[in-house]
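If you scroll down you'll find the structure; I have some questions about it.
Note that one protein chain of the assembly has been removed; the remaining protein chains are unaltered in position.
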Amino acid sequence: MFDNVWLIPILPLIGFLINGLLGKKIKNETVIGGIAAGAVLGSFVVSCMTILKLLSLPSTERVAEVKIFSWITSGTFNADVAFLIDPLSCIMIMIVSGVGFLIHLYSIGYMHGEEGFYRYFAYLNLFTFSMFLLVLGNNLLLMFVGWEGVGLCSYLLIGYYFHKKSAGDAGKKAFVMNRVGDFGFLLGLFTLFWYMGSTHNIWTIRFTEMAASSHLLPTGGIVTVITLCFFLGATGKSAQIPLYTWLPDAMEGPTPVSALIHAATMVTAGVYMIARMNYLFIRSPETLTVIAVIGACTALFAATIGTAQNDIKRVLAYSTVSQLGYMFLAMGVGAFGAGIFHLMTHAFFKACLFLGSGAVIHSMHGALHHAHSHDDAQDMRNMGGLKSKMPLTFATFLLATIAIAGIPGFSGFFSKDEILWQAFSNPHHGNLNLLLWGMGAVAAGLTAFYMFRLVFMTFFGECRITPKAKDHLHESPMVIVFPLIVLAGLSVVGGYIGIPKVIGEVVGGIPNYFEHYLSPVFKYSEEYMAEHASAHAGVHNVALEWGLMGTSVLIALIGITIAYTLYVANTGIPARFTAAFPALHRAVYNKWYIDELYDFIIVNPCKAFGQFLWKGFDVVIVDGAVNGVANTVMAFSGLFRLMQTGLLSNYAWSMAFGVVVMLSYFILK
Amino acid sequence: MANLNSYLIISAILFSIGTVGVLTRKNAIVIFMCIELMLNAVNLTFVALSRHLGNLDGQVFVFFIMTVAAAEAAVGLALMISFYNNKESIDVDDVHLMKW
Amino acid sequence: MDMISIPAINMTPILPEIFLSSLAMVLLLITVFSPGGSKSLLGNISFIGIAATAVLVGSGWGANISSFNGSVILDNFATFFKMVFLLSAGLSILISDKYMNREGCNHGELYPIILFTTVGMMLMASGTDLMVIFLGLEVMSVSLYVLAGFNRNNLKSNEAGLKYFLLGAFSTGFLLYGMALIYGATGTTRIAKIATIIGQMTLPSANIMLVAGMLLMFTGFAFKVAAAPFHMWTPDVYEGAPTPMTAFMSTGPKAAAFAASLRIFLIALPTLQAEWGQLLWVLAVLTMTVGNITALRQDNIKRMLAYSSIAHAGYCLVGFAAGNGTGTAGILFYMLSYAFMNIGAFAIIILVAKKGEPNGTVMDLAGFGFKHPILALAMTIFMFSLAGVPPTAGFIGKFYLFSGAIQKGYIWLAILGVLNSAASVYYYLRVIVYMYMKEPNEEFEWTVVTAPVALALLIAVAGTLIPGVVPSLLLELAQNAIKLI
Partner (left out) sequence: MSNILSLTTFLPLLGVLLLFFIPKENKAVLRGLTLAVTLVTFIVSLLILTGFKTNAEFQFVENVPWIAAGPFVMRYNIGVDGISLWLVILTTFIMPISVLSTWKAVEEKVKEYMICLLILETSLIGAFISIDMFLFYIYWELMLIPMYFMIGIWGGKNRLYATVKFFIYTMVGSLLMLVAFIYLYMLGTQAGVTDFSVLHFYNLKIDPAIQVWMFLAFALAFAIKVPMFPLHTWLPDAHTEAPTAGSVILAAIMLKMGTYGYVRFAMPLFPEAAHRFAPLLATLAVIGIIYAALVAMVQEDVKKLVAYSSVAHLGFVMLGLFAFNVNGMTGSMLQMLNHGISTGALFLIVGFIYERRHTRLITDFGGLAKQMPIFATMFLIVTLSSIGVPGTNGFAGEFLVLLGGYESELRWWTVVATSGVIFAAVYMLWMFQRVMFGELTNPKNQSLLDLDAREIAIMIPLIVLIFVMGVYPNPFIEKMDPAIKKLVAQIRPASMDVKKIDTTSPAAHGAIQSQSGLQAPAGYQGMSGMPGAEQPAGHSGTNGQMPAGHPGMSQDGQTSEPAINPHESK
């Protein structure tokens, strides 16, 4: 049925191998880029075929597994390299291959002339491969392979400009923080495996088997432990509090990388993982609460930081963190479908935004380079007025911005609104719901504010670089612009496959296709919820839903208005505001000093402790004990030597002494 | 006849005197004489025991001891002489070239 | 009046002794009558004589003949030890010539005296009467005094001879007194009879005369094997004596003392094993520890080997303390292997040393490893064997010694033994460190390896390595030898 699904991951792997091993010899950028992009395009085609095939099946039969080979078999444990085809994985491979292809294409233009061009594309293909493994893997371990693999590629690509120390640092930070998450992932895996095995004799890590036996799991208790562990994994990968700090730093990588890895695909892996194991998470109200709260906090917190950043990519990075917070909020309130929906729309508009910013940076960089200026090409304070210079970029960027801001009619609106409504109305968190909704709504307002601040600072007003450089600003080539257009288009229309029920009813009974499509995946959760429905009661009030929708749109509009006021109409205010509240601004600008805090409470103590263990414990105590024994023996050696006086009478005394002691012991005994 | 124990005690005392002499005296020849004293104490023991036990083994032993002592004396004195040739002393405290 | 009838005496058991003594006397006569003659010739003759004796002794394997009214015996135990003595003497003779020539004291008397020493040792091994053992001991000792002081123009040699003589005679006093007391307690000097009589005692360990006799007699042997605290003479005498004689002294006489004491303790005094086992336990630990620990800080290589020799006596005492088949067979095997490896090591020292500085230090060996790779390899093998690292004879020997103790239940003794062994590794390795891992201080003089020395080294290496890899034959022989007593 899905026999050729193995092509999806294998094509990028082949691309990786060709470019990685021979890229240096090929040299021709078109060939290298063509191989890489072609491989992903191939995957995209196969993905399309796969999803079409899947859709042709009745919705109850939309699950298939394709085993490639048996990977690790030991004792009770078995993990195959096998792929799981179901609606969820299909939507993910569509996103990964589709957006991935566009970004590959874009990269050909963006990375033109870079040293290590082949290396870049090799890594990018490797990333795509890993991402496919992650989403297609039919068991936790294979998912973990992809999970680690994307982390690795992220590390490599962040550190692409390895001669910059900050790039190396950022890569390492990303990897290590991801590892902290992996620690949780592994523990979750172990606990689940051990628990199911030892209590029910079901030794499995296969998703389908786990789902089928999920009814054996209790509510709360061990499941809370398992899910919290997995959630720790998700926070690492998806940059949630407390492990979010690596993502803004990850902007050291080339911009298309940020678009692909740190916006559209990899960082959403955590969301995917939770959705994949929704039947677990739904069984632990505690974990859901934790996820929802952390998601909401992240959404709000990152948004605040986003308002004060001047680096265009950093704004987008914090925006990503914030949006991921939304997705987790969705997961936390049990709105798995909505979360995945937002994941998809976010992939469209955030990829578009990143690529757009990349086009801007690319252009700025070229211009500044020509003008021999050392100004920062990514600093928005150097930009301004670019809309005339780069009209296509501006147009696409604006569309995507509107989408993210949640203006009705654009994709972001549908997905975000669905989440906010679920946050308010879900049956899981009781009184907390209002707070969750409130945080989400405020974050939405902040999002609208900082995104439009970005647009205004970049594209409106006067250009702030030297006139000489200004002349060199120009629109990007087609290979760059084309992906922007496609993504912008998707940002606009992508939301219509998942129109919320209330709206759908109004405009003529359009169902929420997306939710329908995904519902087999969340079957077990729904069954669980149905069983426990009496215990929880959600809110179902159409009028209220409309009201809340209106409120959030209003908040977004307010945000836009403020941004317009501050950065277009009355540009003096921000400076005055900063002057009025210097401490606040400094705190926000410096990201609330979270990095410093981590350094202070974790990194430095670890290093100091390591130093102590080495210089103090290893050398002084352990080796000291060893050498101490040796030295003591040696000291005795010196002592014994001195007893050997060379004087005959002493020797005779020694003998006599020996005789006397012997005799007296044995005779007096 | 004095009983066996008297002989044994006498010889033990002689042996001890010899031992103490070895331990305290510094002149090599005197030390050697003290050793001879010890050997003679042994001889006395043997003879007394032989007499007491009524067999001759002990007395035969004494002959051997005396013979051996003579041989030892010959070699020992030769060694002392050759030491004296080099060091012009037979004080054992001067025998300290090798130590530690 | 009865005629004194001379009983029929079977001379077979002492035939080798008679042969060697005769040879020694002939050699003495040769030296007397041809004072300027080649001393190497004497050496060669005595080596051949020793080889011939070895054949003679070896042909007696398996026999069990008691003679001289039970005073001497020819059994496998005696034969095994005699082979050890002959080996020790033979190897020492092989390495003597070069040394003595260099030091200018190649007097012809050397070889006969070595042969006499050997005769003494052989008597000790085959004697079954305290008297014979005493005589053998004295023949050996008196000859050794001479050998220790043989380089009579050298003050150190003088000192060594004098010290050894005075202390040796002193210890003889104790030995004899012990024998006298045992005689008093049992009324006989025949070992077998002593055993019978003690066997009839109700509580031999309460017999003060017997116990004191045993202790005093043991003192005498402990002195010869250099067991602490009767070991103090060893380093000084070994250092001062001519190196080949040190090699000889550290192997043959030590083995002889073990032979005699094993026979006495195992045959005559098995009923007192609780007592002497305890005693030997303590002495073994003391001896190993003192020997090894003191050796750690010795730079003088001869002195270092002297302390090492004390330690090795300690290892053997471990087997002795166990007193069982495994342990005692271990002693036999060990004494044989020790003869090979220790004389081999001394042979190298002789080759390395320069005239007038016969007491090389470990530092003198710096860079030796790559100047004379074959000699250094030999030395390495000896050192590893002394340290008890497989696959060498030294390891197998220690294995059996400690096994004996473990079999007996003396676990702690074995543990202390192996810990000592581990400590000893340091100073043996130090030699290797200097040979291979330090740059030479000065250029070496070319060391001429004479044929006899080469032969000695060859035998020593073979004797160290082969029993290390295939020890079966020798172990079986040792087992057989110990079976009879």
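A, B and C label the chains in the order they appear, each numbered from 1.
Quick note on the criterion: contacts are C-beta pairs under 8 Å (C-beta built on N, C-alpha and C of every residue); 3 or more make two chains touch, one makes a residue touch a chain.
Keep in mind the model is a prediction, meaning the values are calculated, not measured.
Of the chains on view, those touched by the hidden chain across the whole complex are A, C. Only one residue from A:148, A:379 or A:515 touches the chain missing from this view: A:148.
Only one residue in the set A:180, A:432 or A:510 touches the chain that does not appear here, and it is A:180. Among C:155, C:414 or C:465, only C:414 touches the chain left out of the display. Seen across the whole complex, the unshown chain contacts subunit C at 325-326, 329, 370, 373, 384, 389-391, 395, 399-400, 402-403, 406-412, 414-415, 418-419, 421-422, 425-426, 429, 432-433, 436-437, 470-472, 475-476, 478-479. Taking the complete complex into account, residues 24, 69-77, 141, 144-145, 147-149, 152, 155-156, 159, 162-165, 167-169, 171-172, 175-176, 179-180, 182-183, 186-187, 189-191, 193-195, 197-199, 201, 203, 218, 221-222, 225, 606-607, 609-611, 613-614, 617-618, 622-623, 626 of subunit A touch the chain not shown.
Keep this in mind: only the chains that are shown with their structure count from here on.
Distance between subunit B and subunit C, defined via averaged C-alpha coordinates, is recorded as 25 Å. One finds 97 Å separating the Cα centroids of subunit A and subunit B. Taking the mean of the C-alpha atoms as each chain's centre, subunit A and subunit C sit 79 Å apart.
Residues of subunit B found to touch two or more other chains are 19, 22, 31, 92, 95-99. Residue positions 641, 644, 646, 648, 652 of subunit A each touch two or more of the other chains. Subunit B makes touch with subunit A in their complex at residues 19, 22-24, 26, 31, 92-93, 95-100.
Against subunit A, in their complex, subunit C makes its touches with residues 163, 166-167, 170-171, 174, 208, 211-212, 215-216, 218-219, 222-223, 228-230, 232-233, 235-236, 275, 279, 290, 293-298, 423. On subunit A, the positions that touch subunit C within their shared complex are 633-634, 636-638, 640-641, 644, 646, 648, 650-652, 654-655, 657-659, 662-663, 666-667.
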